[in-house]
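My questions all concern the structure below.
Only one protein chain is missing from this complex, and each of the others stays in its spot.
So, subunit A:
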Amino acid sequence: MSIRSLADLSVMIKDLLNARFAGVLLLVILSALLLGGCARSPVLLESTKTDVTPQIELTQVPFFAQTDYQCGPATLAMVLNHQGVDTSLEQLIPQVFLPGRDGSVQPEMLATVRRYGQLAIPIRGTMDALLRHLEADDPVVVMQNLALPAFPMWHYAVAIGFDLPNETLILRSGEIERHTMSFSRFDATWARTQRWGFVVSEPGTLPEGVSAHNALQAINAYEELHGPIAALSSWLAFTDRFPTNPFGQFALGNALYADEQPKAAQDAFESATQLDPTMGAAWLNLAILQLHSGSTEEARHALNQAAEREGESQSRAQQLLDKL
């Protein structure tokens, strides 16, 4: 909605008669010329054009119409209910809406998903990644600036499909259940938020195509809220997907240990040290578990490794060595 009252209309007419109108018009033409350069169609990788299914529409994603400024709660209601989480707009509004800002901010969007026991994983900010997520049956919450950087109109919507030959994206957006938009228009509005978007997944599963870095941050944030035992299945899924990521093995080790599986935890820490011999914290945790199980000589070796690496683990490893 742009013109909300009669008062606005009368202001419009007054402005129309204003001598400055010419100036405004000039500005418009100038800015249109300046911005015209950005109106190109977003570049999709050749591989995306050839590999991706031409038409996708996740019709099963439920629709919740936004009321007033509440596109944040509405998009969350759509993706959470799609995940099988039973929640409503009434429940979500007090959890994510900021009355003073007439909107919802990104960190709280992610945090609210976690409150419902789901992982919120930011996606790579490219049209290719977006289409791939849709192809893999994951609706994507996207943040757009529907207007211009100088007069922003921030908006959340849920991308649910696309038509590749026609270059259109399909969204559940605002009050429109099936909003279609050309790739180029969508990408122009999406680029103004640095192409921010996220997918939601059940703990213990990872959506196709998420980056190791984003998945790691998301599981870590989930663990902060729900604890390592609740995060264990997700760390297992993570190490399954990214077996050579040393940090994943390290985090898995901690979760296994919290779940009282010290033997498996020790193996995970050992993998972490093999994948990244410079990771002092992994050496230290490995040494501590080796001490627990009575393998003093191995522990001494691991402690020596930890004591060589700069960082928080260094001094702790040295202390333990001194006691051996």
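Convention: a contact is a pair of C-beta atoms (placed from the backbone, for glycine too) under 8 Å apart; a residue touches a chain by one contact, two chains touch by 3 or more; residues count from 1.
In the analysis below, contacts and distances are computed from a predicted model.
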| item | value |
| --- | --- |
| Protein name, per the UniProt record, of whichever chain is missing from view ("Amino acid ABC transporter membrane protein 1 (PAAT family)", "Nitrogenase molybdenum-iron protein alpha chain", "NADH-quinone oxidoreductase subunit F" or "PA2779 family protein") | "PA2779 family protein" |
| Residue in contact with the excluded chain [from A:T126, A:N220 or A:N304] | A:N220 |
| Selected from A:E108, A:E202 or A:D267 as touching the chain missing from the view | A:E108 |
| Of A:I123, A:M143 or A:I170, the one touching the omitted chain in the full complex | A:M143 |
| Residue among A:H82, A:R132 or A:H155 that touches the chain left out of view | A:H155 |
| Where the unshown chain meets subunit A, residue by residue | 1-4, 8, 11-12, 15-16, 24-25, 27-28, 31-32, 35-36, 38-39, 66, 68-69, 71-72, 94-96, 98-112, 114-115, 143-148, 151-156, 173-174, 176, 179, 181-182, 184-186, 188-189, 193, 216-217, 220-221, 223-225, 228, 247, 250-251, 253-255, 257, 260, 262, 281, 284-285, 288-289, 291-294, 296, 310-313, 316, 320, 323-324 |
